[in-house]
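Following: one structure in structure tokens, then a few remarks.
Only one protein chain is missing from this complex, and each of the others stays in its spot.
Here is chain A:
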């Protein structure tokens, strides 16, 4: 029994989800190899080798994997699958994209977005937008799993594990990369931030999101948004917190002008402390908030920035 974890990285930066996913995989109790696929992976593979619990790092360094397209990634993982009983990746858009393809090619079911490991074949995962937690047992010989990284802590460091090259090259004719459009931000990444401040429909327009900037700077916070704010075009979609956006679990989550629809709560209700600022005292967000302030956000936000 051995576990293969596929590392999550982006533009030369190792994502914190990798370390959290390795922590989740460690709970299975088997030796862990980590596969990292992409281009120019020298420094990144050394970083992976330092994560506690990693037995060895497998590096597939080739231009073919530069954008981690599902078709090539699935073939690559499949070529290594024989040696492993568990194949695990974080439930980021990259992991969600290629992993079910791997599962189908192996003819096994996938267990999506686990939040807890009960034993090597039994897992807990949220269903119905987090309104229920299912405990499921995989009956397949091989377990293919995606992990909700926000439910696990970062792994500690260890002495460097050995690094091996993987020379499989799978260049699929089925798809090709055309372009990327990255959203630039100086702030911490949403899923990794310890403080998140999010705006909703109550912000009224995109310009008003600047009211959150000063507060975010003082708290070292990432800025998020509800689906309503994204759908109204106030902010780009990669800021969306919710069932269909990003799942966050920071120490402090400040919801500003957000009513608290099921779909939004599914993305943030595991935050340690929740603060809600809303002028509607009946907004459902107050039912989950540790501290609520019933007030007009346009009065309160400048005061909050001053007070910090």
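The working rule: contacts are C-beta pairs under 8 Å (C-beta built on N, C-alpha and C of every residue); 3 or more make two chains touch, one makes a residue touch a chain; residues count from 1.
Just so we're on the same page, contacts and distances are computed from a predicted model.
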Chain not displayed: protein name in its UniProt record ("Cytochrome ubiquinol oxidase subunit I", "Na+/H+ antiporter subunit A", "Energy-coupling factor transport system ATP-binding protein" or "Electron transfer flavoprotein subunit beta"): "Electron transfer flavoprotein subunit beta"
Listed residues A:98, A:152, A:209 or A:234, member touching the removed chain: A:98
Selected from A:14, A:60, A:74 or A:249 as touching the chain missing from the view: A:74
Residues of chain A in contact with the chain not shown: 10-11, 67, 69-71, 74, 92-94, 96-105, 107-113, 122, 125-140, 172-183, 191, 195, 219, 227, 230-231, 236-238, 243-244, 246, 251-252, 262-263, 269, 272-275, 281, 286-295, 300, 303-304, 307-308
